[in-house]
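Here the complex is missing a single protein chain, while all its other protein chains stay put.
Think of it as A and B in the order they're written, each chain with its own count starting at 1.
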Amino acid sequence: MSIIRSLTLLLIALVSVLSLPAAAQEDDPGRQLLIDLAEAPASNVEEAINAIVSSGDPRARGWLEAYGNNRLSRVKNTGQVVVVLNNRGRDWEIANPLTGENMGDMSRRELDRVAINNAIRGQLEGILAMLDLSATDPDVREASAQDMMGKVNASLVEPLEARLELEESARVRNRIEEALAIYRVGEGNLEGVDVLAGSLHPRARAALNDAVRGDDPALATKAQQALGTIEQKLKLNRAAETLYFGLSLGSVLVLAAIGLAITFGVMGVINMAHGELIMLGAYTTWGMQQLLPGQPGLALILSIPAGFLVAATAGIIIERSVIQFLKGRPLETLLATFGISLILQQLVRTVISPQNRTVVTPEWMSGSLVINDALSLTLNRLYVLAFALIVFAALMMIMRRTRLGLEVRAVTQNRNMARSMGIRATRVDIMTFALGSGVAGLAGVALSQLTNVGPNLGQNYIIDSFMVVVFGGVGNLWGTLIAGLSLGTINQLLEPWAGAVLAKIIVLVFIILFIQKRPRGLFPQKGRAAEG
Amino acid sequence: MWLTRPFQERSTQLFLGILSIAMIVVVVLHLATPEGSALHVSSYTVTLLGKYLCYALLAVAVDLVWGYLGILSLGHGAFFALGGYAMGMYLMRQIGDRGTYGDPILPDFMVFLNWQELPWYWLGFDMAWFAFIMVLLAPGLLALVFGFLAFRSRVTGVYLSIITQALTFALMLAFFRNEMGFGGNNGLTDFRDLLGFNLRTDATRLGLFIATGVALAIGYVICRAIVASKLGRVSIACRDAEARARFLGYRVDRVQLFVFVVSAMLAGVAGALYVPQVGIINPSEFSPLFSIEIVVWVALGGRATLYGAVIGAILVNYAKTVFTGVMPDAWLFALGGLFVLVTVFLPKGIAGLLASRRKGKDDDSGTDDPDTATTREATA
């Protein structure tokens, strides 16, 4: 309520300042319009409202909203019409509707509310919408046309049709036509059905369903057909939505797994603490937001390099302190890094908190991208998807086009030969591990936007990540991408049918069986080197 | 005969001797000393020791596959839990109409979920013999199917470790579901009696403790017999040079499968003895963390020794009891640190330390150095 109040006030103030100098108040036509409204007997209220609307006064919206919200009152002794800003307590805060100027508090006994009956209130919504329909911003016009769907009554048909003539934006025209068609179908009009057949709006479907149940057999049949068409479209949209969620989940899996694809796939190091490196990235985002309060967006952007550095540093420490001593002993590496993961988890629990921390989503990442009435894509997931693809592309570039990538591949294929050619294998090990760990940190930054940031964050992803890498084929970044995206999609496809937990179980069992069939994954490395 | 061979080994005689003496001491101290005496072993401690012995048997099972076959199973907790659930289902059925809802057939949680009749897979669990067979069969069958697929496709090394972990994780998720009919989150609990003995009496608890000790002894002898047989040497051959063993004509996958299934069954027995002593079985036994913890017991004790696994299991769990009592937050640090320290500084575990102490002395304990296995892993 308070938002509406302040917006109304702002609107009135703004418009008044722009158009009317305060001195002109006495000659203000609005003054008379408001008094007419306040004094009109029940039978003439509609007339008074129409007068306000047709005056074209830009302040009209604010007045009518206040009227609809019971916020329009008259001062008993002066007869002046005022807007009530705050009606709590004994003294009410009021403002001048003409100038928007705040008039301070006044005892509620001295105020007389301008009465409104429910019939008028019902119409008022449509009338306000009509007002919005002539706004200059097409988005506002579209939104108001959408509001009008299902609320059109006989009195609105004519002004709407008139508006339709003037309207230039195709989107708004569509909306107005749909709003009109809903009314017409209700009246038994057959052509309206054709218009609604193209609409995905729930109100359109409701109108058609009413028609199917109605008395008119011709209309019912036609409406039934239209519903069929809509159902088809809805199915497509639902499929698109599932695909979107699947790709989104997949992108998360890819992000979580791609760092592992480097440390495990390229270096052959099993890092069970990979999940905790992800967790560190997520906590970096949280920490960054604590450092920069009120600027979640900036903090998030800064977290990208920071998360990478924190996780990469942790990775280097792990590599130097433990993994380098376990070279060529993958099972021991697995156990030792698992121990590290326990320590890191407990460290976060002790130092920060065992509870989840909230990471704020910046404004530009919240909300969603509306494709149509049945399909809208949440922005944060869209950003994460794009981020995953960018990280992937960057890694591909590093591995394929840079000196480091060349050295990494050389060391992987033949360590001794690479060393004898002057490549410092130890340095390459550190760099590769730092790179893989840093990418885990990036995954953490992205995940902080989608899930709770807590000590168990990493644990939840480690098994999935390994599954993705193994499924895709170890040592193959493309395989990781495709495996991640397809596993995410499969999971989402199964979910409506099997439920979230069962879907996950099915996917796990599927991978376990798949690995038995093709132990080297989807895209195995071939050749003699792989045969050993 | 291959099964009696271990009794001629000094190491086995020593192990069985120490185990029996320790058991007898506990039983005597429990029965013959008055409560409150400094020497008295309370009923609580007896049950706690019984729990350790279950873990020891589980560790021996893991050591059999990890130490001698080089298969690092991160899913042995699943076999342990399956054995435990089989026992738990029997104990549930024994409750009869003494449950909260008084249903003569349905366990409480099923009544609570409004189930009308017993699911088919609960049938037969009212009979002890059937349940005890299932204790072996359920984990054995899972190991058979999983192992058959995995070993046939030559999934070994870290790949196998990872998918065993995925297996136990999937099972955990499944058992968490109420629809599975295993009590969901809460698992199975509120047990009353086992074979007619009231589980809450001290005598039954002591009996279970002794039974666990006997099971550990039998399990140890079975593992030792396999290890000391030619099959044991073939296992080591498969561990260290799989291809060579194959070109000598051994079906490596069959060897792995046989040992894996035996190990899974032993783990199941450990789970079955564990459940009546702790009084509950729930899906947390399937958690990957538990399975990997077992591995660190073995690693600490020293793998490919069997007795090392027993030492490791008892030590780590004793430490866990102490830590979680005194400073619970520090336990995960200690456990994590243990993982790192053992793998980096003590690759042969405590048994390795003991062995190097008496170096020079000719021993027949059969510490079959698993370290050489790493050359193969490195080249693979």
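Throughout what follows, a contact is a pair of C-beta atoms (placed from the backbone, for glycine too) under 8 Å apart; a residue touches a chain by one contact, two chains touch by 3 or more.
Here, contacts and distances are computed from a predicted model.
Asks: Looking at UniProt, which of "Dihydrolipoyl dehydrogenase", "ABC-type iron transport system FetAB ATPase subunit", "Urea ABC transporter ATP-binding protein UrtD" or "Cytochrome bc1 complex cytochrome b subunit" names the chain we cannot see?
Replies: "Urea ABC transporter ATP-binding protein UrtD"
Asks: Would you indicate which residue among B:40, B:177, B:192 or B:251 is in contact with the undisplayed chain?
Replies: Residue touching the absent chain, from the options given: B:251.
Asks: Thinking of the whole complex, not just what is shown, which of B:23, B:234, B:314 or B:332 touches the missing chain?
Replies: Only one of B:23, B:234, B:314 or B:332 touches the chain omitted from view, namely B:234.
Asks: Could I get the residues of chain B that touch the absent chain, sorted low to high?
Replies: Those residues of chain B that touch the unshown chain are 1-2, 226, 229-231, 233-234, 236-237, 239-241, 243-252, 254-255, 258, 368-370, 372-373, 375.
Heads up, the rule we're going with is that only the chains that are shown with their structure count from here on.
Asks: Between chain A and chain B, what is the separation of their C-alpha centroids in Å?
Replies: Each chain reduced to its C-alpha mean, chain A and chain B end up 48 Å apart.
Asks: In their complex, what parts of chain A are in touch with chain B?
Replies: Result: residues 270, 322, 325-326, 328-336, 338-343, 345-347, 349-350, 463, 466-467, 470, 501-502, 504-505, 508-509, 511-513, 515-517, 519, 532 of chain A touch chain B.
Asks: Can you check the complex and tell me which residues of chain B touch chain A?
Replies: 72, 146, 149-150, 152-155, 157-159, 161-163, 165-167, 169-170, 173-174, 176-177, 288, 292, 295-296, 299, 329, 332-333, 335-340, 342-344, 347, 374-375, 377-380
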